[in-house]
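With one protein chain removed, the remaining protein chains of the complex are shown where they sit.
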């Protein structure tokens, strides 16, 4: 761990918040991608079956 | 074109909402300011130009959705779109009608409300000039926003969200002219820039508004 | 003046509803559109009026020659009957509204506020608007909704007179308007076929 001195709080909180936001964005994107893939597959199969 | 303008003006007068509501709103906003920041005259005089500009802008915003929504609901917009006037002309006339019915009364009322906020005497002229030059841009930009949201049910809040960021440059220069006027500084540069924005908006935005309206009428 | 429609395709909400539609309409002729609900009659009329782009085919008339009347009449309740008509007349650079008032029996009502009219009277006013546009091609979408039989007869006579003067009309309706010369076009056979296979095209189908 590097010595951050008196600004430790500022540096750590900005890294923490930014990484949290990035993780949230990536996580949400992945989650939606997976859900949409599954939902589309279901609809595609139904459409194919009914012609 | 004149027929359309006259009809819109007549409708605004008969429906009652046109002239009255915006003005009343403006009055209330301005009257509430001293309650929130205190009655100290020096402070009020300092913030008066900005408060008056912001109040006028919000009062303008309040009536934007009426520009097109009523004609959309009763089907007039479909019929206007097939009329001999190009849609660009129609949205320009609509913006003009909005300016006459909403913005112009605000410009006239602003000096009266300036008294309430103890605006310095030298500020009145530039307040009126800045509002006269700036408010047409507010109407034209607002018409663009109204055209964007015309097909959306309860689009009023969305309309504000879309239009307010677009109002930023007008507000900055308009309020700056009024402030500098009140403080006795030179206003020419800012006034010219404000005029440039208004001219640019009036020249170009009707094309965007008409394009958007065509999409919404599909 | 002639309306020529060739191999026209129209879409609603991104999905094709009609395709391969062709017809010719000469001066003084009327065409009645028939077809079940949702078959694309309204969409077709809006495309003909130039409010909506077609997805295929050609239409010969420019949008300056059409007068369109939809379910909504575009009437302002705060204006009187005469003011409403005057507005549309002036917009189309016409002056005279007396002929329109008479044809739809609105003379006695002309100073009444349009907001105070009954549904059928409003509809009559909406249709009277067509006459003050001075345009040759009328596109009418279910024009007889909320009209009584007497008003339907008035309306039929107004169309007849319009055709006599060399006008044209395309009407989506299920009621017999008593038009002697009108042709009927059933749009059902022109219903868009589904694309075969599951080719994944630009329209995601």
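Per-chain numbering from 1; labels A, B and C assigned in written order.
We take it that a contact is a pair of C-beta atoms (placed from the backbone, for glycine too) under 8 Å apart; a residue touches a chain by one contact, two chains touch by 3 or more.
Everything below uses one rule, namely that contacts and distances are computed from a predicted model.
S.K.: Among "Probable glycine dehydrogenase (decarboxylating) subunit 2", "N-acetyl-gamma-glutamyl-phosphate reductase", "Multicomponent Na+:H+ antiporter subunit G" or "Heme exporter protein C", go ahead and choose the protein name stored in UniProt for the chain not displayed.
M.R.: Matching "Probable glycine dehydrogenase (decarboxylating) subunit 2", "N-acetyl-gamma-glutamyl-phosphate reductase", "Multicomponent Na+:H+ antiporter subunit G" or "Heme exporter protein C" to the record, the invisible chain is "Heme exporter protein C".
S.K.: Shown chains touched by the missing chain?
M.R.: A, B, C
S.K.: Contact with the hidden chain only, please: which chain B residues?
M.R.: That gives, for chain B, the contact residues 144, 148-149, 151-152, 155, 158, 161-162, 164-166, 168-169, 172-173, 176, 190, 193, 197, 205, 208, 211-212, 215-216, 218.
S.K.: Contact with the hidden chain only, please: which chain A residues?
M.R.: These residues of chain A touch the chain that is not shown: 2-8, 10-11, 13-15, 17-18, 21-22, 24-26, 29-30, 32-33, 36-37, 39-40, 43-44, 47, 50.
S.K.: Contact with the hidden chain only, please: which chain C residues?
M.R.: Against the left-out chain, chain C lists 13-15, 17, 38, 194, 200-205.
Basically, only the chains that are shown with their structure count from here on.
S.K.: For chain B and chain C, what's the span in angstrom between their mean Cα positions?
M.R.: 37
S.K.: Could you tell me the distance, in whole angstrom, between the mean C-alpha positions of chain A and chain C?
M.R.: 52
S.K.: When the C-alpha atoms of chain A and chain B are each averaged to a single point, how far apart are the two points in Å?
M.R.: Computed value for the inter-centroid distance: 41 Å.
S.K.: Do you know which chain B residues sit against two or more other chains?
M.R.: There are none in chain B.
S.K.: Within the complex, which stretch of chain C touches chain B?
M.R.: Chain C residues touching chain B: 49-53, 63-64, 66-76, 78-79, 83, 86-88, 90-93, 129.
S.K.: Which chain B residues qualify as touching chain C in the complex?
M.R.: It comes out as residues 2-4, 7, 10-11, 14-15, 71, 73-85, 217-218.
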